[in-house]
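Only one protein chain is missing from this complex, and each of the others stays in its spot.
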Amino acid sequence: MALAAGRAMLMRSGVRLGTQAAARGGNGARRFMNHRVVVEPNTVPGVAVIKFKNPPVNSLTLEFLTEFVICLEKLENDKTFRGVVLTSDCPGIFSAGLDLREMCGKNPAHYAEYWRAVQEMWLKVYLSNLVLVAAINGTSPAGGCLIALSCDYRVLADNPRYRMGLNETLLGLVVPFWFKDTLVNTIGHRASERALQLGLLFPPAEALQLGMVDQVVPEDQVQSTALSVMTQWLAIPDHVRQLTKNMIRKATADHLIKHQEADIQNFINFISRDSIQKSLQVYLENLKQKKH
Amino acid sequence: MALAAGRAMLMRSGVRLGTQAAARGGNGARRFMNHRVVVEPNTVPGVAVIKFKNPPVNSLTLEFLTEFVICLEKLENDKTFRGVVLTSDCPGIFSAGLDLREMCGKNPAHYAEYWRAVQEMWLKVYLSNLVLVAAINGTSPAGGCLIALSCDYRVLADNPRYRMGLNETLLGLVVPFWFKDTLVNTIGHRASERALQLGLLFPPAEALQLGMVDQVVPEDQVQSTALSVMTQWLAIPDHVRQLTKNMIRKATADHLIKHQEADIQNFINFISRDSIQKSLQVYLENLKQKKH
Partner (left out) sequence: MALAAGRAMLMRSGVRLGTQAAARGGNGARRFMNHRVVVEPNTVPGVAVIKFKNPPVNSLTLEFLTEFVICLEKLENDKTFRGVVLTSDCPGIFSAGLDLREMCGKNPAHYAEYWRAVQEMWLKVYLSNLVLVAAINGTSPAGGCLIALSCDYRVLADNPRYRMGLNETLLGLVVPFWFKDTLVNTIGHRASERALQLGLLFPPAEALQLGMVDQVVPEDQVQSTALSVMTQWLAIPDHVRQLTKNMIRKATADHLIKHQEADIQNFINFISRDSIQKSLQVYLENLKQKKH
């Protein structure tokens, strides 16, 4: 907790953890080794491929979020890297989004820590100085969709079983305003109104038409397309590209930063309700029974 | 006047008139009986159909607006209803919009009352807890278009004579900023700039392409399509859908609420000008002569 809070403060004050700082990490060191987030040797100079490896569905557990952010920070601080492709190591799923077990049967302090980690992950991805290209090789609902929407470019596998969208209302949840802001920035106000209320998950052709992704390609070309798109982005000098990106995205990020504590409190209040806890328990029980 | 102001205050403070309160309504009771707004027995459980019946063109008179808002409030407070289809009982026209007779030859107090009623109607529709689907079975210019744009979903009859748009400039009027905000939220900034300045009325195919409506269907299927769309919306739990809707629409509504009194004063000043009064008189004279 203390470490996570410390990280948040460091990020806020503009100081970033270097590779060494992350490795130092005291008794938390083992926790931050990249078990769930694998960085592949880059085939394109200056580009790393981050593979989400948190089976079975890359759900955004607290540990996954922490590893993912540390991993991005390392790459940002390593001047040999200018761009990152985000993709999944779990067949058929990009990321299932927030882990409901982090929101169920825990205490308020845990909910606060978890929600802050979700916020910090989004701020890190949305404002990254690196070029981020999502190679979406599986279904990406809810928080998985958010990660993709926060990249600079999205390539989706042309598989009708892969659906993408912010489907929180289907789970009895309300998306936080910054999920909404990110979607509105991508597909516009009207399409977002409908998609968010109905919790719509779009197949590739519809996702492309809505502008939720930039390209749909055959499944075996997702990563190669992402790498070739990356080349186009890396043709631009980093400094002016970063300043331009920041100028466009800053207002949206500031909206969260300004209301960050209230957003955490709001999450705790909502998730602590008996009715929400009960429905999450039922949902998780059903999931467990399906597996057996 | 006093009653309308009282209602506005009640709405502002979060208290809503129940069925009984509306029925009670003292010596104003008869006025609020649904003469101009007919609620049809619902064929789909939980869904009411509101038919505008203010012949010949469903213009938004003060009485119509008052009945419409009371009717929506009754349905919102009756827990058996979760969704409402809005449609017209007048052949060929959804609603002609604001009633120019309410703006012509009256005193400032009347203009104030009328404009507040228009504002309150929009706030009620735009932020309704009910799912609102517009079954647009006729032309819908100006205020008629605004009502449709403020619903959650729009189904338009495929009849090239039915046109839709905010054509105020053609009548020598300027739309208030919240009409503009509603249009921008629906079709975007650039399309709104052009449509509003030119007072464009779009035939169905163009309205669909612009995103001003969600679906265009044969005229005899408008209501059945609206009801079937409603089923999709009612599949979402009311509570999370309402919170999500409010999150998306709140900023736009707050924009009006914050400037509500200034907007009324602005309307009075504009409409009281000799030049405007004169052109409205000419317009209304012409309309009268056409009828004879």
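As written, the chains take the letters A and B, and residue 1 is the first residue of each chain.
We take it that a contact is a pair of C-beta atoms (placed from the backbone, for glycine too) under 8 Å apart; a residue touches a chain by one contact, two chains touch by 3 or more.
What you see is a predicted model; the values in this text were computed from it and never measured.
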### Task
Using the definition of touch stated at the top, determine which of A:P91, A:P160 or A:P237 touches the missing chain.
A:P237
### Message
Touching the hidden chain in the complete assembly: which of B:A109, B:L198, B:A235 or B:V282 does that?
### Response
B:L198
#### Entry: Residue of B:C90, B:I136 or B:V175 touching the missing chain in the full complex
B:V175
### Task
Would you write out the residues of subunit A that touch the absent chain, in ascending order?
152-153, 184-188, 211, 214, 232-233, 236-237, 240-241, 243-245, 247-249
### subunit B, residues in touch with the chain not shown (by the definition above)
168-170, 172-175, 177, 180, 184, 188-194, 196-199
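Here is the rule we go by: only the chains that are shown with their structure count from here on.
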### Query
How far, in degrees, do you have to turn subunit A to put its CA atoms on top of subunit B, rounded to the nearest 5?
120
### Task
Quick one: report the Å distance separating subunit A from subunit B, using the average Cα coordinate of each chain.
40
